Structures are given as C-alpha cells and as structure tokens.
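One chain of protein is taken out of this complex; the other chains stay put.
And then chain A:
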C-alpha cells in the first residue's frame, strides 16, 4: 500500500496554485547544476534545466549515459548539494541529508569499526529509536533484507552483496517515506545483482515506499521501476519520461522478462539512452 503523501504542514499561499490534488513527494523545478567556475577554471554545467515531480508510491528510475548528471540529481534530492539554480523540494521542504530520505550509495559505505548489527543500530539511534527497542528493530531490519543471522559479524566477514543488503537495511532504519538509491548494484557481480534486484522489487512492492533509483542499466530500469526517466548527455535533460505499467506482484522475474511489454519497454528506453548519449 502506498503511504499517503505528506500534507503541507505550513501552507504557503504563494505555492497554493502549484498544489494539485496530492502534493508530490519530490518536486524538481527548473533545476540546473554547475560545477567549478572558480578562479581560472571553466565551469561545467552537469545538469539541467530539469523539472520533475515524483508522486507518493512511485518507483522512479533515472537512466542515462555516464556523466549525464543523474547522480548529481540524486545528490540534490538527498540534500548533499544545493542546486546552482532552480528549486528542489522533498515533502515540501528544502532537502537535508538524513531528514527526509533513506540513502543507499553505490558502495555500501558501512562503518568497519562497527558490527553489522551496530551499523543498523546506529541509524536507529540517530533516528531517535530508544535504546531498548534497537536490538529488536535491528533484527527485524536485517531479516527483511535476508541477513537474519549476521548481526554480530564484522563488515569484512560478509560478502559485497551482503554488505549492500546491510546498507539497504541501514537506509530503511530511519523509517523514511522516501528511498534514494545511487547505482547500488553496479559494483556487484551479475548473479548477486539479479538476486538483489528481485528482493528490492518485492520489498518495494510490499511497502510502496517512494523511491528514486539511479542506474545506467536499461534492464534494471524496466525491471525495477514504475516509471523511467532518461536523461540526455551533459548537461542532463529529460529525454524520455515513461511509465512502466508492468505487474508489481505475482509475476516471477523470468515470467516478467518474458512479457512482450517488457521487451517493448526495453527497446524504447534503450533507444532513448543511445540517442541521449550522442
């Protein structure tokens, strides 16, 4: 069940005309982002202008050639960077890391000085979960990502795929209604990647958490998303914005990939990405 969108706590009269029947979780308006431009350096426009609205419950996949600014866009939504121009709002607020969204990076970025369980526990602590509840919640979260018996392990004692699962559990720990994932499976081997894709698809369909997922894989976009946005090469602009109307539950991965619609979407998005790279 998709969770209900956040109702604006402090209605701003200036923004009222923009509000439709339900406010989007993420809204990106005329955003441009430029790097560099300091003394003696030429500035590079990495992104934009881009406008996007992501309603609650959507699983949006951002695809594009490398250097198209898709990761930049995700970092703007996460609040790690401020847009050079334009506006990014998440739940109607200016994004701030750790306050609106759970974030999964390309590398697991776990803390090696903590055990698997303590990595998740720290996220619970910073999310304000009382100490007494943390152990139970940690166990629940680890079970949800398929790592029920690894809580006491050291980070270097588990595989790269397992580390990324822990990173997902850590991102879920905050109980945020938005999940941002930056090529989380790109560094994994093909088998592990497929398994994690299937698991993420299932968890996502069950929880209906609004998600933004960055990848350069067309197949991943069709397989995971409910909507795909293709960004063009630098500076990244929206080249294609297409809903993925595939069944979210009750269809196995092989069956899903065998559907004619799946192949058609793959072809269409693939063509758009190739065109965008030119």
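Note that in this section a residue touches a chain if its C-beta (ideal position, glycine included) is under 8 Å from a C-beta of that chain, and two chains touch if they have at least 3 such contacts; residues count from 1.
The definition used in the following text is that contacts and distances are computed from a predicted model.
UniProt records the chain missing from this view under the protein name "Putative ABC transporter, permease protein", selected from "(2Fe-2S)-binding protein", "NADH-quinone oxidoreductase", "HmuY protein" or "Putative ABC transporter, permease protein". Only one of A:56, A:123 or A:178 touches the absent chain when the whole complex is considered: A:123. With the whole complex as reference, residues 78, 80, 97-99, 102-103, 105, 107, 109-113, 122-123, 126-127, 143-148, 153-162, 165, 170-171, 173-174, 192, 195, 198-199, 202-203, 206-207 of chain A touch the missing chain.
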